[in-house]
Structure formats: C-alpha cells, structure tokens
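Only a single protein chain was left out; the remaining protein chains are all shown in position.
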Amino acid sequence: MKHSSPFARIMSIPGMPMTVVLIVSVIVFQLLNPVFLDGRTVGNYLTNGIPILLLTLGVSIVIIGGGIDLSVGTVAGLSAGTTMFALVNGAPLAVGIAVGCGTGLLFGLVNGILVAYLRINDFIVTLATLNIAAGLLVVLSQVQPLQGVTVPGFSELTKGSVFGIPTSFFIAGVVFVIAHLLLAKTIVGRRLYATGISAPASNVAGVSVPHLRLFTFAASGLLAGIAGVLFASRLGAVQAFLGIGYEFIAIAGAVVGGITLAGGGGSVWAALVGGLFLATLQQGLRINNVDPVYFSIVTAVAIVFGVVFERQVRRVILRAALNRTALSTNDRGRSADQHMNERQPAERVAAVTAPEGSKNDAK
Amino acid sequence: MSQENGSPPVSSRTRPLRRAIALGASAALLVALAACSTVDDGSSISGKGASGSANCGSGDEQSAITAAVKGRTLKVGFAPPILSEFYTQVEKSAFNRMSELEECYGIKWEWARQGALNDAHSGVEAVGIVENFISNKFDAVFVCSAAAHATMQEIYKAGSEKGVDFYQFNSTEELENPSQADDPTAGLSTVSNIGYDDRWQSGYIAGQYLAKALQGEGQIVQILGPSGSDWTKLRQQGFEAAISEFPGMTIVGSADGGYVRDKGLTAAQDLLTKFPDIAAIYGENEDMALGASQAIDLAGLKHWDGTKGIITIGADGLISGMDSIRQDKLSATVDVNSVDMGRTMIDTLFQHEILGMTVAQFIQIPTVVIDKTNVDWAEAKIAASQAGSGKY
Amino acid sequence: MTYPAKPTSTRSLMLEVRDVTKHYEGVTALDHAGLSLGAGEIHALLGGNGAGKSTLISILSGVTKPDSGEIVLGGEMISVSGPLAAMSAGISTIYQELSLVPALSVLDNIYLGRELKRKTLGLPLTLDRRRMEADVRDLAADFGVTSSELRQPVSEFGALKKRSIEIIKALAFDTKVLILDEPTSGLEEAERRVLFSHMRSMRDRGVSLIWVTHHLEELFGLADKATVFKDGRTVGTVDIASTSVGDLIGLMFGAAQEEFGGGDTRKITHLEPSHKRRVVLSARNLSRGSAIRDVCLEVHEGEIVGLAGLAGAGRTEVVRLLMGLDARTAGTVELDGRRLSLRNSTAAYRAGIAMLPEDRKQLGILADLSTAQNISISRLSTVASAGFWMSRRKERALAEDYRRQLGIKTPNVEARIGNLSGGNQQKAIVARCLNTSPKLLIFDEPTQGIDVSAKVEVHALVRDYAANGGAAILIASEIEELLELSHRVLVMKKGQVVGEVRDIPAAIEAGDFSRIKSEVLTLSAAGQIS
C-alpha cells in the first residue's frame, strides 16, 4: 500500500473524527427517543442552534487566522437589538437586516483595527468590546422595548419554510457554503491559513497580515451580525443580556470540531460539526428530560473528550502514514531528525508541554 | 415515529430509566465511563405526600372524581427561568399537591423539569426547552420565563395547536401584554397565568410597608436587579408608584445589585457612603436586601427596631431569609407565596385538564409582607410545604 | 559495526557513547551509533542534515531517551534520565537556537534549574542571589559580562553576549563535556574569533567539547578530532591535523565530491564594468529612525551586491525596508526607474522585489503548508482563475516546474514542507521568490543552518539567478561566502554604509582574496570610509 488508505485520508480531514462522533450520538439519541429525529424537532433545534453555529463559524475564522474573538456573543446580542430597534421604529425589512449586520460588521472592524493596526492583544481587545457591546444593548433596551415588530417577512426568516425546510437553513447553508469556498478555494483562504501558521513568515512571503487580521475580525463581526438578525427574528423580542456567555460555547464548538486554537488548522466543516455536536448533545439530554443540572458537566466532559478523540484519531493515522513513508524512503533518520529540528517555535513549545508520547508526532 | 396523543404513554417507571440511559449513553459516548449509575433522579418514585392524609372531599365526591380521572397519567413540564431556592419552593409545593391528588383520585404524574442554567433572560434556551416539551407531547407545561412576551406567546401558540396546554407562573404577563390597557387577555395562548399582585408586582407592597413603618417620612435607596431586565423594571415601577403617594418620602439613589448578595452588599455600601442618613433600603429581591443588611452591620449602623434604625425590605419569601427577619437583620420581605403558587398551579391544571373547567386567565396568589410579627407562621407554612419527600 | 577504529591514544577517555539506537515513529534516527571523546579535546561532530547528530545531542543532554545503548562518562556508565541528570553528571549543551529565558536576569538564567538557596525559617527556600553572583562573578568577567549586567534581563543583550552567557552557564558548574550545536550561527567574523578563543580556553581547563558545525573550514586549527555521522550511523573518526575538507566531505556524503569545498573551487561570473549595465534598484537616503541612516544603494542587472557588517550593523534592517516589511522614515526606492511606495511586502512582491529571509524556520517556511503552497504563496494570482479562485492543478504544475528546475528533493510537492530537509526548504523559498518574476532578489543568510551539499546548491542558485540577468542583494555573515558570491560589497556599520569594495571576482582571480577579506573586516569593525 503505497498511498494512505481512503479511510485514513478521509479521517485526516479536519472535523472528520468529530463527524463520526456526531453521527454516532445522533443514532444513540434517536434510539433512546424516536422523537429526536422527528422532522419538527430537528427543525426547531437546528433553527435555535443556527445563530450559535454562525458565531462558531466566525470565531473559527478568527482562530484559523491565528487570533481569538471573545466578543461574538454580545455583539450578536447587540446586533439583534439594533435590528429590532430599526424595525420597531418603522424601518423596512431590508434596512433592519442591514442595520443588524452593519452593527456586527462595525464591531468586527473596530476589533480588527485595534488588533491588526494598533497591535493590541486580541484577547484583551475583544474582552473589552464584549463588555461594550453588552452595555450598549442594556442602554438600547432601555430606550425602547425591543419587541412588537410587524414588518412582514421578518419572522419568516426563522419561522417560515420553503419546500418544508426552515428558511434559516437556507440562510445558514448559503453562509456556510460561501465560507467554505472562501476558505478552501480562494486566495484569501490560503492567506488566512498561512497567517495562522506563522504570521511573521507569511508577512515575509507577501501576505499583508494586518489586512488579513482585519478581514478575519470583520468576517466574525458580520457573522455575529447575521446571527443577531436571526436571534431577533426567532425571539420576536430582544432583551438585555442576549448573547452573554455564547463566546465560550462558540469557541468550545470550534475546538471540539477540530480547529486548532494555535491557528492555521481546521475548516468550515470542522466548525460546523463541532458546533452541531455540542448543540446535539444538549438537545439529546433535553429531549430525554435529563435534569439540566447535569448539562454543564456532560458538556465539559464532551469538550475534553472531543479534543482528545480528534487528536488520537489523527495520531493513529499519522503514525501509520509515517511508518509507510519510513519504509518507502531510503534515507532513514531524516524524517525523524526533521521532526526534532524543523518544528515551528509554537509547536516546539507544544512539544515541550505535551505528553511524552505525543512529542515527536507530526502535527 | 411518535406515539399518538392520548395513547398509553410509556410507563412512568421506564421514563427515568431512559433519562439515565441518555445521560449514561452520552457519558459512555464521551469517556467510555458507564457512569450512569450516579444518575438516579427518582427511580423510587411513589409520590408520597407530605401531609400523609389529604382532604379528598366526601366519599361520593372522591369516587366520582376518581372515575373522571380514569387513572390517567398527566405529563407535565416545568420550566423555571433559573434553578433557585424560590423555584424549588414552588416545585416542592406543587409536588405536595400532586401527591395529595394522586392519593385521593388516583391520578398519576409524570414531571420533567427543564430550566436554563445561565441564560435566564434572553429566552434563547426557553424557546428550545418549551419546544422539546411540545415534541415530547407533554399534556401541559408550566413556564416562567424572563424572555419577552412576544417571544413566548408565539411558541405557546404553536404548542397549543399541537395539543399542549401552557400555563405561565410567577408571571407578569398581564403587565407585559402590549394590549394590557384595553384587553389584557388579547393574544394570549396560555390557559392560565398564575401570578401575584394585580398591578404593581411586589414593589408596590414593599413601598406601602415602608411608608407605613416610617409614617410617610424619610429617604430611601433602592438596590435593583441587573438593569435591562423587565422584571427589575416592573418591580421598580411598583415601588416608585407607592413611594410617590407620600410626599415626605424620596428615593435618593439606586444601584445595580445583580440579584445576588455580594453585589447587593457592595451596592448598599456605596449608597450608604453617599447617603448616610437614609431611613430605608429597598432590595428588589431578598438576596440583595440581605446583602444590604450586611452593609448596615459593616457600617456600624443600626437595624430597624420598630422605631428607629434603617429598614431593609426585600421580596421573595425564602425560607433562608426567615432567620434574618427573626434576628432583626432583615426588617421585612414581601412573600410572593411560593407555597400557594405551587399548589394553585396544580389545582388549576387538574381542574382544566381532568375536569374540563374553564379557568381564569389571570389567577392571583395572595401575598403578604413578612416581618417579625408574622414570621413564625409564615416560616412554618413554607417549611411544611418543603417537608414532603415527594419527588416526581 | 562501523565503530571508530582509532582509539584515542594520548588523552584519557572522557565520554564514550556505545551502540546507541533511537527510533522515532518507525524511523531510525540512530543506528548503533558511537562516539569516543578524550579529555580536554575539541571533537567535531559532522554529518549532513538527518545524519543523526541532533538526535545524539538530545540524547546526551537528556532531552531524548535512547531505545538502547550505553553512555560512559569518566569510566562510569551513566543513565541520562533528563536534562538535569545530564547537567549534574557534567554534560552541558549550548543549543543552536539560544536557549535563554528572556524574562529572567542573566544570573537567574545561568543558575536556571540549579539554583542556590539559603535558609528562610530554617528551610532552604529563598534563592541566594548574592552567593550565586559571588560564585559566578569571576567566570562572567572572563567572558565579558560585568556584574551589573548579571542582573539585567537577558532580553536586553545581543547574540554574542547571549552566547557568552550560555558558555558561562555551562561552565558555572562542574562541566566535563560541553556540547556546542552550531555555536557560530548568527555570529560575526570577529565574534567567531572571540568564541573560538573561549573554546580553546575551555579546552585548556580540561573540558571536552563536542562541536557540531556545518562550516568545515572552521575546524582546522581548532578541533582535535572529528567524528562523521551518516544515516544514523558512525562512519568514522579522524584526526583533524591529518585530514582535509575534501576527505571530510567524502566521509559525510559517501564519495569525494570536489565541488563541495570551502575556498577551492570558485565559479565566478565576470561582469562588464558596472556603468555599462542598467540600474535595476536605486535606493536613496533610506532611513528608519536612528537605526538606519541615509543608506544609498544601487544594484545593476546581473549583479550580486553583498552587504557586509557586524550583527546589528543594520543589513537585515535595510532589506526589510526594501521589502516594505518595516516602514522607512525617509528615502526613496526606485526599481527600473519607477518610484515605489512599498507599504507592505505584498506591494514589494508586486513591484518586483522578492526576498529569501534569514531564519528559515521562523520567517521562511510555512511549516504546515505543502511545498507547492509554500511556493505559490508569494503570488497566488498565478495559480488562480479570475484572480481569486485557487486552482490546485495550476499550483501543482507550478511546483513541479520548480522542483525540476531547482532540484527540490521531495517525493511529493503536496507533502508538508516541514518534513523536507533544510536545503530543500531553502530551494522552495527560492522558488517562491522566482515565482514573482522578481527584478531584484534579496538573499538574507541563504545558507544558514543547511548542510554542505545543500549549501553548494544554493550558491549555484544565487549565481544562476544573477547570470541570467537578475539583480541580487546578498547578506551572509560568513565572509568567505559573501566574497565568493558577490561582485561588489557594501560594508555597513551602525546603520550606515561605511565603505564599498568593488570588482571582487577580478580581485579573487588575481589571488587577492585575503586582502579583500581583511579590507572588509577592517571596514566592518572600524568603519573608516575608504
């Protein structure tokens, strides 16, 4: 066997191990309670989950580019608020949506400019904008109750359906497909991965890293804006506190799906699967009427499990692949020596802190 | 795929088992740890009443109602906005009433609690929770949500069309309904809303109590829940309305206590620094009022002794606050009556679901201000409702 | 068994490594390798990339555990269970990449892991910095570190000082064996000499040194013996006094390869006098704050202009300005007569300037991307349709082209570049530069950390590029390398150009190599404008 087996090749795609886990968990939950896959149930829980999936996607894009964005949750909340505010005050649907998306984009741009051009640490910047967005929503919700929108079509965004499929599926589908194509097939995507792997090296190689950083935060902000519009449509009313804490859910989803927090690794599929897995887990527990006090423990264990599982699968596959290369190449020692010496610094630190067994693993 | 409505439901013994399996399976799925044995939320369900002997009415009445029940099992969902002492008191009272009805009339219950852990206000989780009750074809669902009126009514409507009856409890629906002025019931898809105090929430009663105790004179500060919460807004409105009736009383300051005790303490300290001469502190819930009480101790000020000192008043009626009232640490609290709320919820449910009665759209539970004069019976009443080991 | 046949005769045996084997994930890094080291001996450890030197070092220093084999130190068999065990046994290592902690003071760095403590409340809890300082003060002074410098954070020092600190760190304890992994990398000629004298003085103290280097010329006059590794096995040990560069290369690469050589075989491209050729790059009064001041630079078609100078002279900083990686505070850059604004590296590549950066691992390769992706990144539009849509087919074809053209040895251009050898990585970076069809190509330390055979190939690439009419700027700390390749050398000091040496190929041909060399060195050090 000269090349890796099709199975190994599929499983080495980011997000694939988690896809298997997702499928297994869906089967288990379906066996436990047949209502689980009931069309309406699935429709509802996915419709509820889609805004958070969009946040996961946004965070994933930032993480792949080597950053982190903590502000997505509250920015989505604020965007929901501004959308409602516009619609309540008589703006037409398109304007309302534009206001919500624009709010998200604006916050993304602010984050991006502070991080990319003023070189402030992204964790701190987005922690600050997290607070600011949450605070602005509180203020906005006191200006006017954010509910009672009668603009035709607005609630259809999440409650309507086309050919029996909820409208928001189409919205999310389009967004995810665009994001996938952007990341996997375009120049921007390539530069994004390069920046995540090593910003200084990418800079030397002709990638304008600050522009790219700005792009990732803007994309994340825009996605938070879209998520906000969907939240508003779904809830029919927006209250203060919307979105608080979602940043952790979004980041956890991204990482569980197989997006490496260090940057440069992962895919849109991985973000989707990771986010879906956490949502499915919660839904599965809920539909079986498990007491909610157990949710956070199960989720915590799931996060740890997901990350470890993903890595173990990848390690097994890589080890097999490495063994094959070792047999087929005649300059023995080279490969291993390279692993020792040619690591990037970040990896080396990881190698230092990672367990003995994983130390010499190729990433 | 799913069972028909009204067909014999899965027996109540297998159901908790399934929960355990769900949890266990996810655990097994996750860590290959078959830790499901730790999850045991009621394999020994038997619905033991707290009182032991319930008043079942006359023999004829009892047998007639028992016949109407036909040994049915009601599948009831319970969705509090958060898990807290107050909602546990409500739930336990409900359990007691449920076991009484079971004892008298042979009705069986299946009870599922689902509550948001961290997301009390946005409604995102509430929507998911209620939808699951609908999917699982519950007969009736009790909801208390801090999510906006519009958000929840829409789901109730969809659920009602699927044959699920919705009851709101501890709700401010009457006040939140945009059409409250002309027709408070317009557009409601709930069977009934079980709350307390017709117009002004607990704030109004608290304000009145203060005015009476202080004889209409004095400066007051208020510690509010997180700003942006509708609940906060309504209680504040009620309180301010009561105070405005007394020209000698002024609200001089307010601060955010986030509904929790340590933030309440901090807020009260700051307010006491700025306004050392105040006569009373209004805590919008009991926890924050207790925080304020601690602030008074720390500042070396005197608690209200009936004639002088600072009055602290909160609202909830928690068993954990009763000792403080007895020790003069907390001057008073508005008991919004978790006990009768829980019992009334079950009674209303029974009346409507089993006996087919039309029930009031708004049912109001009596409330009372608990202070040192009546703390004994108030505490005894709550304690009795919590004593039952009944679990569903 | 390919064991060193020649026993160490005159000196007593200090360290003996026997039959050490190490596998990584099914790859054999060391295969019954051995090494014998005499007391007070400088012993070179040679071999191409992947020969197993690094693995042996990491085993000796306790970072890696061998699968089998014995280590005998001073006649006793020892087990090196960890870095601390190695150090307390008397084996210290100075790594190629400086392994100092920037946040800590020099003193804390020296004693890192072996801190002296004094008693607080009867327990040895507190660090005894006073005693540490007293113990190490004299040694530090020997290596030019003052006692006030001992208390400053390491982050405030330059490369040579850091290397000195590492040496102090190694010698502060009873070190019997000191391992130096490429100790001269990043050092200037003069600094190298300082280091070499340090090495001699360590030998005189009775310390045995294991010296890993790619610069074979350095060995002569300094090293006593050399052991050559190949494919994880010990090929043999030779006395340096009785060998030549050619012999060593023969051992390292299996056959005598004349073309690999220090100063023996120079291929020099002659150029017409510069005034007849077109000016490609013309930079005037380039400045960046006070770090770079009024640098003027012209590069002609087909010309390789070398930049010489000590570390910190501002050579890399100048080319970073040309690439738009740093912003200039004054000055103009013209390429083919067109004024460039150079906001960032993207603009530079687009305008026709490309750069092979120093520090391949940090700034050169994108380790997790494939070779093909590493090549195309500089100008993705060549492998995209409609200006944004990536075509994997085009990208592959492009990479295949360069693989053939530059002789990049990889089984698959779509495999991770991090797994290639240093030389092949460097060729891929050259391909990345060529992919933008540059008018000017900047080579910053192109042969740093790559083995001798790869070095020769990279030299050939540089020459070919210029021979085909390209203009190039070359930075190389190794003065011989710089002179071999350049037509003209500009010498920099403290951010300014302080001198120029012209017509180097002709001078070398005339046998004036050492004269030019000393001229450049004098300029670098003294900065008089000739």
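Should a chain be cited, it is by its letter among A, B and C, assigned in written order, with residues numbered from 1 in that chain.
Note that contacts are C-beta pairs under 8 Å (C-beta built on N, C-alpha and C of every residue); 3 or more make two chains touch, one makes a residue touch a chain.
Here, contacts and distances are computed from a predicted model.
Look at the chain that isn't drawn here: its UniProt entry, checked against "Acyl-CoA dehydrogenase", "ABC transporter permease", "NADH-quinone oxidoreductase subunit H" or "Cytochrome c oxidase subunit 1", names it "ABC transporter permease". The absent chain, not drawn in this view, touches the displayed chains A, B, C throughout the complex. Only one of A:I50, A:I64, A:A86 or A:L130 touches the absent chain when the whole complex is considered: A:L130. Of the listed residues C:T28, C:T93, C:N344 or C:S524, the one in contact with the hidden chain in the full complex is C:T93. Of the candidate positions B:S93, B:Q208 or B:Q269, contact with the unshown chain belongs to B:Q269. Although one chain is not drawn, its touching partners on subunit B can still be listed: residues 82-85, 87-88, 115, 117-118, 224, 227-228, 253-256, 260-262, 265-267, 269-274, 276, 287, 290-291, 294, 297-299, 320, 323. Taking the whole complex into account, subunit A touches the unshown chain at residues 68, 114, 120-121, 123-125, 127-132, 134-136, 138-139, 142, 248, 251-252, 255, 261-262, 292-301, 303-304, 307-308, 311, 345, 348-350, 352-355, 358. As for the chain not pictured, it touches subunit C at residues 61-63, 82-87, 93, 95, 97-105, 108, 112-115, 117, 125-127, 129, 147-149, 151-153, 156.
What we mean here is this: only the chains that are shown with their structure count from here on.
The touch graph of the protein chains shown is a line. Remark: the per-chain Cα centre closest to the mean position of all protein Cα atoms belongs to A. The centroid of the Cα atoms in subunit A and the matching centroid in subunit B are 36 Å apart. Subunit B and subunit C have centres, each the mean of its CA atoms, that are 72 Å apart. Rounded to whole angstrom, the centroid-to-centroid distance between subunit A and subunit C, based on C-alpha atoms, equals 40 Å.
For subunit C, no residue reaches two or more other chains under the stated contact definition.
Every residue of subunit A that touches subunit C in the complex is listed here, in rising order: 185-191, 193-194, 197-198, 200-208, 210, 264-265, 319, 322-323, 325-329, 331-345, 347, 360-363. Interface residues of subunit A, counted against subunit B in their complex, comprise 21, 24-25, 28-29, 32-35, 37-38, 40-41, 44-45, 48, 51, 77, 137-138, 141-142, 145-148, 155, 159, 231, 234-245, 281-296, 298, 301-302, 305.
Of all residues in subunit B, only 1-2, 15, 18-19, 21-23, 25-27, 29-31, 39, 41, 83, 112-124, 127-129, 131-132, 135-137, 146-151, 154, 178, 226-230 touch subunit A in the complex they form.
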